[in-house]
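Some notes on the structure that comes next.
Shown here: the complex without one of its protein chains, the others still in place.
We just call them A and B in the order they show up, numbering each chain from 1.
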Amino acid sequence: MYPPAFEYWSPKSLDEALTKIQELGHDGRVLAGGQSLIPMMKLRLAAPANLVDINNLTDLAYVRADNGHLAIGALARHADVVDNDHVKTISPTMASAAPWVADPLVRNRGTVAGSIAHCDPEGDWNSVMLAVGASVVATSTSGQRVIPIGEFVVDFFTNSLVEGEMVTEVRIPRPTGSAGGAYLKLERKIGDYATAAVATFLDLASDGTIANAGVALTAVASKNLKVVEAEQMLIGQTPSPELFADAAAVAAAACDPESDVRGPAEYKRAVINAYTKRGLAKALVQAQGGAS
Amino acid sequence: MTTTHDPITTFEVGGVGHSVLRKEDDRFVQGAGNYVDDIVLKGMLHMAILRSPVAHARILGIDASEAEAMEGVVAVVTGAMLEGYNLAWMPTLSGDTQAVLATDKVRYQGQEVAAVIATDPYIAKDALGAIFVDYEELEAITTPQQSLTTETLIRDEKEGQTDNVAYTWEAGDAAITDAAFAAAHRVVSLESHYPRSHPSPLETCGCVSDVNPITGQVTIYLTSQAPHAHRTLFALVAGLPEEKIRIISPDIGGGFGNKVPIYPGYVVATAASLVIGKPVKWVESRSENIISTGFGRDYHMTGSLALDENNRITGMRAAILSDQGAFFADAQPTKFKAGLFHICTGSYDFGAAHVTAKGAFTNKAPGGVAYRCSFRVTEASYLIERLADKAAHEIGMDPAEFRELNFIKKEQFPYHSPTGFVYDSGDYHGAMTLAKEMIDYDGWREKQRDQDPNGKLIGIGIASFTEVVGAGPSKDYDIVGLKMFDSAELRVHPTGKAILKLGVKSQGQGHETTFAQIVAEELGIAANDIKVIEGDTDNTPYGLGTYASRSTPVGGAATAMVARKLREKARKLAAHLLEASEDDLEWEVGKFSVKGSPESFVTIQDIAFAAYTNHPEGMEAGLEGVHYYDPPNMTYPFGTYIVVVEVDQDDGTWEVVDMVAVDDCGVRINPMIVDGQITGGLTEGFAKANMQWISFDDAGNCIGSNFMDYLVPTAWETPRFKLGETVTPSPHHPIGAKGVGESATVGSPAAYVNAVVDALWSRGVTNIDMPVLPHRVWGALNGVDVKP
Partner (left out) sequence: MKVTVTINGTAQTADIEPRKLLVDFIRTELGMTGTHIGCDTTSCGACTVLLDGTPIKSCTMFAASADGHEVQTVEGLKNGELHPLQVSFKQNHGLQCGFCTPGMMLVGKALLESNPSPTDDEVRWAISGNLCRCTGYTNIVKSIQAAGAAIEGN
């Protein structure tokens, strides 16, 4: 299959890229890994007039532990966060999700930031980011702003970037206590999008109670869904199977899946319920110092 | 590697029973294979096809003027233009006619409507967007049940067609079967849909058509499993002289039945090349491959077994409603409208069976190809093996024991089945015994009894299949009138090296190696000294091609027979060289010697040299021959597969935790290749049982039209298999081989499904149709109707 024609820009610096993005406005699109965009173009579901290829901005290909957070640059590939020590230390949820994004070859090319900006409700990363309270750094010629992930993910394939902006970094806050997390994904085969998936995150206070919690869901709403009610139920409580079961029930009730060839809504809710319970249990074991 | 056949040749000669490394691999591992899309001819143009976005609509008009005006576009072809050449319709392999480019109506989503010929494939694709078709949508008929009751006539163009019935057919004896059911102690029934699936070889279909405007020579490089048959069909469809058509089927990237039919794209590309006078390449995209080319299965089946008070099967009824799509295009012998479905009595000994079948037109792609299968034997095997399992569970008997009680016994062969097959040989108890032992069947049953009912549920599934392959005897088997013999031509050169040419066509099965080994076995010429040529109609003898596991049973037999013909001539030459009488000579691999004086011998190489340099007066020079082999019977490979699964009650996923496949395909020519065929087949069987299917929404939109939605398992999901073998030679095949390419695809699906149902039987689950998707398992466990 053959993509439609476009004009191609290949800036050599971030400034040059931002200038071009500003200049092209709605007629331009950023090409990072291209693992979602190029297939859409080949199927003629997308036909951008201009592509601004940022693959030469190698300065943005970082995964590093900054003050208080994990920083992932715009050109970091999915593979860069698989089995990465910074990721494992700071964000167990992210470490758990990383091997299950797409397939190994797609992970070598696709970028974390690009996937986050794509806002596909079946994408994995935004659930992780919502669960751990990440933020997105949007940069334009006029400066930078840091957007909490909850505000960044607007809806079905829609983010809150404005004209001229691109995502240059994603930040995941360092847990304050002893943390654990998991990403449990039901996929029919490697490379499949999730039928349903649950990102969980627990940050324990020194007394063993839950200081912070995250629960977010994939592929069961028009966007990745942060289940605030479930998180609030968990925070301040002593972890227990009963508590997790209650939170799972809330998550299952909060989602709004569609019935399709991957199963009826009722089934997907049942999976969300089961996986939320399992995910919280796994996160707890890890937070308490056991193997995840 | 184990083999129970002791080779009579040395490994260096590489005859039957040796795992000779494949001769074809040197080019493949270096990226030097030559597939259709690799072919580039001077001045070659590129074709892209515009397809219907809707399932059923009248075409009111096509405006291609904008596309025609685009730079790089050479022509836009429509059905109206083809009508001028009498090419708008073409015959199918089941005697129906199929639209090449739609003229009156489109009858399925993805149907060919127009084609762009351009200088570049990117431009051809662009131009498709500049063709505007005015459709008047009609009711889409998406199920065969709906098809039989609706007023809407799908094939309104077809003279005499007043309903949507594609065919009706029956086999067996209704009266005897009625009597068996009337006397039955118990009747076990099953309704099941074997879903629409697609072979999806990794290489899609395509061609490069090259019609020489000066000489009229037509050369078509084609993804073809049956190049000779395709040449004849091209001659008939296009009215071209057959000797001027040359089909070259180069390296084929997998076929599995998908490359048996002739597709509209081939015809349009050839017509375009004829009119334009330049070569035209057409290679499908994956989506085009899945939505428009030959699908497999799509059988709605109802089956019943009659049982006596001793748990013996006494009769079987089966009724089929098949979803044919818009044209009846099954690739199958003319005589058998439901393929070889009537083999559905399987491995069991009983005297009464009756099968009825009805095919319905629907607004879906045509096909009905034998997807890694011998003409619907897969559906047949699935039905009987599910029924046998269900019967055992309903009786409360162990499913292995129930099978053993009802198997045809070793001493009953040749066995006459109630629907007219004569099974050549078998030892079903032997395969079952080995399979049970290899997997520790009793151990797994014990674990199942002791399991935690709240944890993952263990299920054990068995399938003891009987296949029928090697079509076939010409009295019963033909494809569009062409009898299903096959051929081999063998020429031994003066230095004792040989060229073998065949009418069959490898798509990855390793013919270049296996068939050389048969010659090595028969003549003692090293397999590595024998070049095997296939897939070029100008340079190979006529044959029906490779599908339905027929290459070894028919083409392999032809190879053995032609080698034996040459050996007889070699005997005469040897007598001349040794100055002995022919009767005084004896043959051992690679040489003739004088009886009683073994030091007095000549090798096959000596003889070959003499055939060109020192042949006796009155004898024709040379050492070559041809053999057209008409098999006396089909061959009947069999085996027992046992699968152990664990089912997750929360999400309905299931995992194969152990699996044993015992296959008996008669004599194994190359054990390494045989094991490879079985492993591949087990994987495709798993794919169908677990994930792989094509469904449609109510409007006839194809769901599962690319590899994101049509799921093909990766190495990660694929189970780990243990293989076992028994060897029961075919008594009528020259070397006792039976064919193996499809056994595992035919036999294994029922084993997987039986395992999952076995795990859930105590929860009241008696059936889940394929693919056994997690949500279906969950729905069955929780009593929720989750269709589809």
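Convention: a contact is a pair of C-beta atoms (placed from the backbone, for glycine too) under 8 Å apart; a residue touches a chain by one contact, two chains touch by 3 or more.
Owing to the predicted nature of the structure, the values given are computational and were not obtained by experimental measurement.
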Among B:Glu12, B:Asp25, B:Glu401 or B:Asp538, choose the residue that contacts the chain missing from this document, as touch is defined above. B:Asp25
Sole contact to the chain not displayed, among B:Pro144, B:Gly510 or B:Gly524: B:Gly510
Across B:Val16, B:Ala64 or B:Ile252, the one contacting the chain not displayed is B:Ile252
Of the listed residues B:Asp96, B:Glu112, B:Glu203 or B:Asp424, which contacts the missing chain in the full complex? B:Glu203
Identify the residues of chain A touching the omitted chain, counting contacts across the whole complex. 1-8, 10, 31, 34-35, 38-39, 42-43, 51, 53, 55, 79, 102-106, 108-109, 190-191
If the hidden chain were put back, which residues of chain B would touch it? 21-22, 24-35, 37-38, 40, 122, 200-204, 251-254, 256, 285-287, 507-510, 672-673, 675-676, 679-684, 706-708, 712, 714-716, 718, 720-721
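FYI, only the chains that are shown with their structure count from here on.
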So in the complex, the part of chain A that touches chain B is made up of which residues? 1-2, 4-5, 43-44, 103, 186, 188-193, 195, 261-264, 266-267, 270-271, 274-275
Going by the contact rule at the top, pick out the chain B residues touching chain A in the complex. 121-122, 125-126, 129, 285, 287, 650-653, 691, 695, 703-704, 708-709, 711-714, 716-717, 773-775, 778-779, 782, 784, 786, 788
